[in-house]
Each structure stands twice: as C-alpha cells, then as structure tokens.
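Handing you a structure now.
Only one protein chain is missing; all other protein chains are in place.
The letters A and B name the chains in turn, as written, and every chain counts its residues from 1.
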C-alpha cells in the first residue's frame, strides 16, 4: 500500500469546458507506478468543477457550457452578485457538477472508458488559474 | 489492507432509471470479506450515470427520468447530434449525475441507509450494455 499526494495548477482558462486528460496525466506521472488503485482529483475552488465526459468532439464541450447556462441562467434573481452576473450561477454549477473525481487505476493507467476524458468546467468569465489536489493510493507494481 | 478490482457488465437496458443494488452486490461478492472499507463503482461511459436514490417506489425512478428530461431537454439547440436527439442531452445528464459512486463498507455490507439503493441511469433510447469498474479497498475480516 502506497500513497502519493501533490497539488498542481491547471493552465488558466476563460469560461468554457476543457478536455484536460493529458494535462492531468502529465502532472501525475506516478499513476504509472500503480498496479491497482484510485486517483482522487479535487479542485480547490467553488466556481469551477471537474467531470468526466466525451473526449472526441469539441462540440460536446461547447454544448455542455450552453446547457449548464440554461440550468443556472445569469438572468435568474440572485442575492449574491458582488463579482458580477456570472458569480452565483458559477457556484450553482459547481455543486451540480462537483469538485472531485475518483478514477480507478489498473496496470499503471487510468481505467477510463474509450470515450471518457477528464474535463475542467470553468464557470467564471475571466481567466482563472485553478489548483487541483491529486491523491493516489494503491498497490505499486 | 487489501484491494479487489474487477470489471463487470450490467444487463442491457433502454432509457430509464433502474435499481441495480442486487446486480452490483452479486457481481462483487468480495464486499462480504471486508470489515471496513470503501467500494468505488465507476461507469466507463458518457451517456449513462450511477447514483444513489430511493429503493422502494418505482414511480421515483420514472419521475427522475422525466425530471432530468426537463433539465436537459431534447428540444434545446445542440451542435452535437450525430447519434440523434437523445445524444447530447445524455452527455449533459451524465455530468450532472456523475460517473462514479464511493460507498462505505461496514462489517461486510454496504453502509447505505434504509431507503438507499444503487441506480443506473441510462440516457440513450436504444438498449446499451454498460461496463462498471468496481474497486474495493479496506481491511479484511
């Protein structure tokens, strides 16, 4: 049984949905050392989120961004709007999508499906740099 | 400390919400060997999801299916529609509900509440067979 834990920053991005599988795997090469285990990714922010979704067609990412805007529209009435109209909708979306992912590791690789990729959902209009805590536990090779 | 990991397939199902607690427990009888631990269930697909919800009244499952259709309707405008009108709404719902569950194990059983069951949410109209990676870690009895 072995643990690895590190914090890393994603490239800063403006509002949208982004495929970050390669960025994550490069930041956490320790995945390759584990025969069996789990990777927990935890984003330390409340106006962005992590999810798994389609890894091929960029249209899916744009459609997701739009669909979440319909679920939590800027036009709804909010008490909390100190940082602008995208502030509170960002908090709603972050709880709907979630701040963390737990992904199985098998034979040194993430055991994701063929079409699954790791996404960052950035909900704020202005460019933000987001920090992720990656925790791996498992049996080493 | 001990790990078990396996991949299994659920029975193929058409669009809807399904109680799969028994199917999961039968596929992962190793749960019974653990005094304390965690079961991670990870669905390797992006147009279906896993969740926990009410385990008694089938109406709850049908109402959930309908409620998610209202949250991500087929009638909304989508760029990505190669596989039909249920394609992109399925991706949206999968990120809203989530691809994985982590459930505590206590004394050889899942420590779910009295009314909690494991659900498969299948978002595609046509019958699909879904694969789940089950990872258990814990202390054996």
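We adopt the following convention: a residue touches a chain if its C-beta (ideal position, glycine included) is under 8 Å from a C-beta of that chain, and two chains touch if they have at least 3 such contacts.
The structure displayed is predicted, hence computed values, not measured ones.
Visitor: Pick out which of A:31, A:67, A:88 or A:110 touches the chain that's been left out of the picture.
Guide: A:88
Visitor: In the full complex, which bits of subunit B touch the chain not displayed? Write them out.
Guide: So the residues of subunit B touching the missing chain come out as 1, 36-38, 51-54, 57, 59-60, 62-64, 66-68, 70-71, 96-98, 101-104, 106, 111-116, 119, 121, 137-139.
Visitor: Please output the residues of subunit A touching the missing chain, sorted low to high.
Guide: On the side of subunit A, residues 1, 3, 5, 7, 40, 42-46, 71-72, 76-80, 82, 88-89, 91-92, 94-96, 98-100, 102, 131, 133, 135, 137 touch the unshown chain.
The working rule: only the chains that are shown with their structure count from here on.
Visitor: Measuring from the mean C-alpha position of subunit A to the mean C-alpha position of subunit B, what distance in angstrom results?
Guide: Spacing between the chain centres: roughly 20 Å.
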